[in-house]
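To start, the structure under review is shown below, and the notes come after it.
Left out: one protein chain. Kept in place: all the others.
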Amino acid sequence: MTAPDYGRSFALWRDACPGPWQAYTRHAFVQGLGDGSLPRAAFLNYLQQDYVFLIHFSRAWSLAVVKAGNLAEMQAASATVHALLHLEMPLHVGICEGEGITREALEATEEAPENLAYTRYVLESGYSGDFLDLLAAVAPCVLGYGEIGARLLAEGGETPYRNWIETYGGPEFQQLCRDTGALIDRAIADRLGPAPETLPRWQALAGRFATATRLEAAFWGLGRA
Amino acid sequence: MTAPDYGRSFALWRDACPGPWQAYTRHAFVQGLGDGSLPRAAFLNYLQQDYVFLIHFSRAWSLAVVKAGNLAEMQAASATVHALLHLEMPLHVGICEGEGITREALEATEEAPENLAYTRYVLESGYSGDFLDLLAAVAPCVLGYGEIGARLLAEGGETPYRNWIETYGGPEFQQLCRDTGALIDRAIADRLGPAPETLPRWQALAGRFATATRLEAAFWGLGRA
Amino acid sequence: MTAPDYGRSFALWRDACPGPWQAYTRHAFVQGLGDGSLPRAAFLNYLQQDYVFLIHFSRAWSLAVVKAGNLAEMQAASATVHALLHLEMPLHVGICEGEGITREALEATEEAPENLAYTRYVLESGYSGDFLDLLAAVAPCVLGYGEIGARLLAEGGETPYRNWIETYGGPEFQQLCRDTGALIDRAIADRLGPAPETLPRWQALAGRFATATRLEAAFWGLGRA
Partner (left out) sequence: MTAPDYGRSFALWRDACPGPWQAYTRHAFVQGLGDGSLPRAAFLNYLQQDYVFLIHFSRAWSLAVVKAGNLAEMQAASATVHALLHLEMPLHVGICEGEGITREALEATEEAPENLAYTRYVLESGYSGDFLDLLAAVAPCVLGYGEIGARLLAEGGETPYRNWIETYGGPEFQQLCRDTGALIDRAIADRLGPAPETLPRWQALAGRFATATRLEAAFWGLGRA
């Protein structure tokens, strides 16, 4: 299958760091989700870290509201925050409870270095840069999960991790990915005009995307323990 | 009538700056809302500036999500952002249209210095300080409007600004004020323990509240034009 | 005399807001400095507020170090911070003491609303935007003082405020202005390429400059009391 279309900026940024992108989206952890070979303990460890991740990711999207340039950008980012905090977090807590991880255990999770590295890089990009820097740093997570989910769903492997795949490969998350890609393209056009890739600024954004992708790839590794 | 009860921190901060608090909540603009003597042009000018204000106020509450210390604080602040951006803003745009102020006029509003002063003070308090600094700076707005609304509603003056009074004096906004007061009290207890007013930190927070109150009082003055 | 040359971006931004720029650089306070008609009390009040201003201005330049894109930008901004905190502040305290304003009085200064408005606007521009937003917001202060100082020095009016004029019109501060203008031009070229004024981003920067100029003009007004 061809990769899904999440807009122009994403396609260019991704193609500018093929090594890290491959390392991230074709990581052994990902392949193990798809063919079912991922050990349960690794998945549970991932779920637990993902709880902490979602908190910081919600903070990052809230920072996007603060740094937005107009009401439409604010509303788009705010809708994501609301969905993360009031829908996805309770859902995640429920899934973890189903796996025997209590809310208390989730809240007591010691954040793994790989988790710290990615989330703080994203937040610091947002604080130190502007709205575009923040979007370039969150993009590998949202759009990478979308690309992975779509691929694994199409592959249709026999796996106990079907739920995970259907969540990220399913129509609702795919629509979120297209919306996020469109938000990025429009935000760039509204600031950098019709030929952003000719500007030095573009390289900086592509660099943020590449670094965030490297850190996302490392994130899978925390499922080792 | 006695002032409504929005929690302990608010009561102490307010009582520590009686002059500015009086200047803010008993401003001629406020009295004119209550007895109907406020000129229409001043009210319309206020409405238009308030549109810009709501944008920056939503940004401030989003920053509160970023700076929150736990999930409950994040969810409380996020619910306020969502209500501001997806309910109050459309409502405000509708009211303005009813008054003949188009959306285009709203978006083209030149932000008054008094508006800039208050909103940027709040945001900068949040960026440079922590969650408590941010709450101390937003408190005079939320809780002051609640106190003014409750008083004007109880006074029951004959006025064309009844809608405004019923919005801020009504049960929904009064509940938001009690919730915000409780959020503040709990956030302080969770950080500074059971006797926060004995700490130097308390003076800094009371100082933020007093400065923000001074700037809120000046905000009414922008209705002059 | 023609205005001094502090680089291309400054010239374009200034020319894009002729009204506010005139209101700022030809303010009655400025004219009074030049011809000696400014009341002593207004000057002393200005000096005292300026102490608080310098603290927040130092913070703004420190934020520029944090948000810089490379070592050269960091070193340029850091040199300004160092000069402000370790040279200009002690000098300012000395001048105030010579005027009978003690250090205790300086530290107890209640910050005027116009002071809060400008400094928090600058800091919030830096926090919410990027390095360029911050530079566009500090530019009217540094470069406006340079332009005013150069003009008043050339006019050579009979005035008790000769020291002030020689400070800002003198070679050291004029060099700082040329360096700051060059820092801005280079930072813009390094991010937005050779034709930045064709990009939407340029309008946002010019807008920051114009708003900061309006707030600087209002700052002179605080000498009224």
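Letters are used for the chains, namely A, B and C, taken in the order the chains are written, and counting of residues starts over at 1 for each.
What we mean here is this: a residue touches a chain if its C-beta (ideal position, glycine included) is under 8 Å from a C-beta of that chain, and two chains touch if they have at least 3 such contacts.
The model shown is predicted, which means the values in this text are computed figures rather than measured ones.
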For this session: Write down which of C:14, C:27 or C:59 is the residue touching the left-out chain.
Result: C:59
Exercise. Which residue, B:12, B:182 or B:204, contacts the hidden chain when the whole complex is considered?
Worked result: B:204
For this session: Kindly note down the residues of chain C that lie in touch with the hidden chain.
Result: 55, 58-59, 62-63, 65-66, 68, 71, 74-75, 78-79, 81-82, 85-86, 89, 123
For this session: Against the chain that's been left off, what residues of chain A make contact? List them.
Result: 59, 111, 113-114, 116-117, 120-121, 123-124, 127-128, 211, 214-215, 218
Seminar exercise, completed: Where chain B meets the left-out chain, the residues are 66-67, 69, 127-130, 133, 189-193, 198-201, 204
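Simple rule for what comes next: only the chains that are shown with their structure count from here on.
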For this session: List the interface residue numbers of chain A and of chain B, divide the shared ones by all numbers used, and answer same when the ratio is over half, different when under half.
Result: same
Exercise. Chain with the smallest distance from its CA centroid to the overall CA centroid?
Worked result: B
Exercise. With chain centres defined as C-alpha means, what is the inter-centre distance between chain B and chain C in Å?
Worked result: 31
Problem set entry | chain A and chain C: spacing of chain centres that average the CA atoms, whole Å | 42
Exercise. What whole-Å value do you get for the distance between chain A and chain B if each is reduced to the mean of its CA atoms?
Worked result: 35
Seminar exercise, completed: Note: chain B residues in touch with at least two other chains are 59, 123
